[in-house]
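Every protein chain except one is present and positioned as in the full complex.
Going in written order, the chains are labelled A, B and C, and every chain counts its residues from 1.
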Amino acid sequence: MKKIINDPATVVTEALHGMAAAHPDLRVHTDPAYVVRADAPIRGRVAVISGGGSGHEPLHCGFVGPGMLTAACPGPVFTSPTPDQVQAAVASADGGAGVLLLVKNYTGDVLNFETAAELLAADGVDVRTVIVDDDVAVRDSLFTAGRRGVAGTLPVEKIVGAAAESGADLDTCERLARTVVASVRTMGLALTPCTVPHAGEPSFTLGEDEIEIGIGIHGEPGREKTRLAPAQDLVRKLLQPVLDDLEWQQGDRVLLFSNSMGGTPLIELYLAHGSAAALLTERGLLVERSLVGPYVTSLEMQGISLTLLRLTDELIEWWDAPVSTPALRWGR
Amino acid sequence: MKKIINDPATVVTEALHGMAAAHPDLRVHTDPAYVVRADAPIRGRVAVISGGGSGHEPLHCGFVGPGMLTAACPGPVFTSPTPDQVQAAVASADGGAGVLLLVKNYTGDVLNFETAAELLAADGVDVRTVIVDDDVAVRDSLFTAGRRGVAGTLPVEKIVGAAAESGADLDTCERLARTVVASVRTMGLALTPCTVPHAGEPSFTLGEDEIEIGIGIHGEPGREKTRLAPAQDLVRKLLQPVLDDLEWQQGDRVLLFSNSMGGTPLIELYLAHGSAAALLTERGLLVERSLVGPYVTSLEMQGISLTLLRLTDELIEWWDAPVSTPALRWGR
Amino acid sequence: MSCDGAGTAAAWLRVAEVVREHRDELVMLDREIGDGDHGENLRRGFDMVADRLTSAEDDTPRAVLRLVASTLISTVGGAAGPLYGTALLRAGNAIGDRPVLDAAAVAAALTAAVEGVVARGRAEPGDKTMVDALQPAASAAVAASERGATIAEVLAEASAAADAGAHATVPLIARKGRASYLGERSAGHLDPGARSTALILASLAASAAS
Partner (left out) sequence: MSCDGAGTAAAWLRVAEVVREHRDELVMLDREIGDGDHGENLRRGFDMVADRLTSAEDDTPRAVLRLVASTLISTVGGAAGPLYGTALLRAGNAIGDRPVLDAAAVAAALTAAVEGVVARGRAEPGDKTMVDALQPAASAAVAASERGATIAEVLAEASAAADAGAHATVPLIARKGRASYLGERSAGHLDPGARSTALILASLAASAAS
């Protein structure tokens, strides 16, 4: 295992020290670990809080700031944070207008945030939870753990964060979060595995011309091992299940979010983005907004995911609204 | 070789199509290849133009936009662009107030930009060239190719671009570029090599606990193969030659730019950044500005570079000035 | 071993050692069908348990379980943290404030533990989770205790049942937890949470027998 670290046990804490050094407009705590915008709590504004395992950077801590998350709780690498982290984050972010927890759908994340929410509710905090489950690689069913939350988490955080920033109340923020969750779908693939520092070994092995299709974001293998193919075929393989999963009309407007799993060169990501945009245009969809970059990652994994969000005027307005975080910044 | 591409020969062109789809405020040309901000030429403003081999994304095309580059010319992967690209970029960017070419110091880049500059001068364009050579891994001498231009190119482009945006004239922009070049130093290391699409094989090989110290940004091996070490030792190994190369005073203000070579997880990069900031503080320097991310890359290479820029009030003002490009965005 | 608070604390200190000894094995199992952190999650949690138990004064068995539970909840994270935490909170409630445990209390504690895990995680037997080890362990404990077995015998039978239940997860296709994302590819692997449950019960049984 080759990593720029000192000790697997202190990776998250030391990275948080780096965040603190780099971003003076964030308050960074390490025990318990959470990151909160420096001007929080903001009286009368809904606090939007997320969190999850580390190793997906910039998700979530890199999205803390005006127009997006109020605070975020980083767990150990690929391990959900604990309830006390969430409680501490809420305590420093809660401006009295309620708290919205945005949680990716993994058993661990759901259980830990659920525990925190119960304890917070018992303390009288008005707390709501919305679960993000955008990954079409996993068949949904009442009898399973359900779909995973993957790159679609970013538009949920961006859009709800923008609304909260503008003063929307907790009901509105919750409704908006559910709307985005209902309108966003993702599918990903991996060319290489990744290595969790405390595991020391790659999460799976792949032959020189093999890829994993339908991966999550925790270095787990996907649904299917298949042969590497030209980029345009890979893009079609990712977009088809996304397109099949929601009902689309000719002329529907979409956000196309081409995400790198961490180790994919930007030149390949842009190439895939161009290919995906062309395919969507062919199918009669309007690519009205784009996002391209390594935003929801699995450490150094090479691979990409493609996310489609069906846009409405309201969602476009919140998507375009100013945002000022370490990793996502525009407007004003 | 595992890459999300269709054909090594069309990688750059197809990636430019993706840029065009993602960034409506850029004009993207493919034959010859160059990217220019959509509102160019801007009457009375100096055009700041750079370029170089592809594979370093977001450098340079991702830095085109208000407050930074007016245009950029992407060559084939790791190969400098040709003079006709530069001429075409200048033709669409020149607002009549002169053109500043920012060129990384590689024989190929220097010769091709030099050829373009000669042809442009013959056409009556007021064109100046500033060479960036910030890499302390290479010993400078009159008898060699001199130092390479690496990550220090980013602050040069940012600072000069901000001045040009505010209406500074060509002399001022050129002087500012030379000031930044004289004040910026970089050193990098690689944990893994990268694979150029048309080469098909990794650029070098490294054992499971070996790293290359003193690399450039073209996948070339460094000055020295050495053992992997804890992050804090690696950071010291990179910063020491940077600190030795310029004269520093206690209390000097610096920009610390921790750059990923492409494949290094952000969590490791932040960890290194924290370690570097602590070491500089210990040495009596003030880390007044930070930049952390994959900005000047070598495809999927895992590794980092650390760049120090000695700051003055003037440089801080231009660094903080608004910038709005695909990859660097703040202010306004 | 005595079955008062001090004995309970000693038994859980031994569990913490066992978890450390098996950390890499649990990481490896979780890498195959999960995300490779189960051993590290439990190691982190039980290291803290060991810290806190040694510095805690003597107390009732229930207080010991509450301390272990709250420590796991605040340090393990992942799925296993809240699940083991809930299991132990419920187990503690089931034994009440009695200063010394008996066989029936142990059986009741295990039954309450399964119920807690199922209430939180909604897994059914056969879903390839820790329930597949814990559920047969509780049943075996109840049967043994009703037969009038000693605490050591109750835990020995529970441990044997947990071990069998864990190994029976190998052919299963996971329907809960991360392994479920793999669909059919999850078959052929031992569930890491079932394995850690079996390890914990084996350690408790060994302590009771000593």
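In the analysis below, a contact is a pair of C-beta atoms (placed from the backbone, for glycine too) under 8 Å apart; a residue touches a chain by one contact, two chains touch by 3 or more.
Owing to the predicted nature of the structure, the values given are computational and were not obtained by experimental measurement.
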Item to check | Missing chain: touched chains present in the view | outcome: B
Item to check | Residue among B:D7, B:E201, B:D233 or B:D320 that touches the chain left out of view | outcome: B:E201
Checklist entry - Pick from B:A47, B:A72, B:L101 or B:V138: which residue touches the chain that isn't shown? => result B:V138
Checklist outcome for this item: Across B:K3, B:R148, B:H273 or B:R329, the one contacting the chain not displayed is B:R148
Next on the checklist: For the chain not shown, which residue from B:H29, B:R223 or B:R253 touches it across the whole complex?
Outcome noted: B:R223
Checklist outcome for this item: Where chain B meets the chain that is not shown, the residues are 9, 32, 53, 75-84, 106-108, 111-112, 114-115, 137-139, 143-145, 148, 196, 198-199, 201, 203, 216, 218-221, 223
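We adopt the following convention: only the chains that are shown with their structure count from here on.
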Next on the checklist: Building nodes from the protein chains and edges from chain pairs that touch, which of line, ring, star, complete or other describes the result?
Outcome noted: line
Checklist entry - Between chain A and chain B, what's the gap in Å when you average each chain's C-alpha atoms? => result 29
Checklist outcome for this item: The distance between the C-alpha centres of chain A and chain C, rounded to whole Å, is 32
Next on the checklist: So the centre of each chain is just the mean of its C-alpha atoms; given that, what is the distance between chain B and chain C in Å?
Outcome noted: 54
